[in-house]
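Removed: one protein chain of the complex. Kept in place: all other protein chains.
Presenting chain A:
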Amino acid sequence: MDYYNLLTTCAFIHLLVSIPYAYSNYVENKAGQFFSSGHTNNWAVLVCTSRFWFNYRHVANTLSVYRSVKRLGIPDSHIVLMLADDMACNYRNPKPATVFSHKNMELNVYGDDVEVDYRGYEVTVENFLRVLTGRLPPSTPRSKRLLSDDRSNILIYLTGHGGNGFLKFQDSEEISNMELADAFEQMWQKRRYNELLFIIDTCQGASMYERFYSPNLMALASSQVGEDSLSHQPDLAIGVHLMDKYTFYLLEFLEEVHPASQANMNDLFKVCPQSQCVSTPGHRTDLFQRNPGSVLITDFFGSVLLHDMKQLVADVSSQKPKQKDWHPPDGFILGLWTLILLVFFQTYGIKHLKHIF
């Protein structure tokens, strides 16, 4: 008995002592993994290249990704959001100051804390390329610049109308895949990114990443060359399609991701297979140096800093604010109708009623 007790006590003490070591090992592993990815800050450039009411879904796409990215930790100062921003206050919008991404108006992605950096007619090819390459006039404010360095992981998300090798900007100009590839090469030469994730949700989106030639680029597209990206669901009250299929399922996937999540890029490649999306999503990883299976989603979509690791944040508060209609207080309704009834009976006299009935 005594020997058995001694053994268990020793084992217990050993366990007690080794737990901090295990923990610190775990932290070191995590830290090692963190530093192995090579980035220290995260940026996001989210562009919606369409305007006009019937392109509601492109704005909703971009705003959904914006929300996810903000929720996972990238602050507004590190997000460059380019939208035509003519949806929320459009006179055709039956619910002004809102942009919905789910039908039945479950999720208002516009909210009251959205910061659009380039709006209206400022969303042009020239501005987009200048943001990427950093060649902006000195008077440009910081919120409109992509101030990334060689340790930045950048997420670039484009949505709109596209074709084989080009993307249409605001119904008046185009950017070609070669221009985009050259812009990324400029960024590489100027050491403006560490790793770059490029997501595009347009028709024939895969054509846009065909020409990339710079290192450390990973690209995803919603459809192959020759295929169209389809929109998801129309909302009968608003009258337009709310989201595109690929971004809808991407958003659903991202809603499961929280800052401590271990989901990696392989899971992202599986988002929206052909059975759901009708188009075939494509991806390109040959320019990327690391194995996609070891790249965390939060490397690009979140802004996970070293000190957060120690806390191992696990609480998720994915809010889906329900659009609540205002109702007058019950006491008011009661009081008002009581008064009306009182006046009615005062005028017509309740004693007269007794004589009739």
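Going forward, contacts are C-beta pairs under 8 Å (C-beta built on N, C-alpha and C of every residue); 3 or more make two chains touch, one makes a residue touch a chain; residues count from 1.
Here, contacts and distances are computed from a predicted model.
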Absent chain per UniProt: "COMM domain-containing protein 1", "Large ribosomal subunit protein bL32m", "Phosphatidylinositol glycan anchor biosynthesis, class U" or "palmitoyl-protein hydrolase"? "Phosphatidylinositol glycan anchor biosynthesis, class U"
In the complete assembly, which of A:Q262, A:S275 or A:Q346 touches the absent chain? A:Q346
Considering the whole complex rather than only what is displayed, give the residues of chain A touching the chain that is not shown. 94-98, 237, 323-326, 328-329, 331-332, 335-336, 339, 343, 346-349, 351-353, 355-356
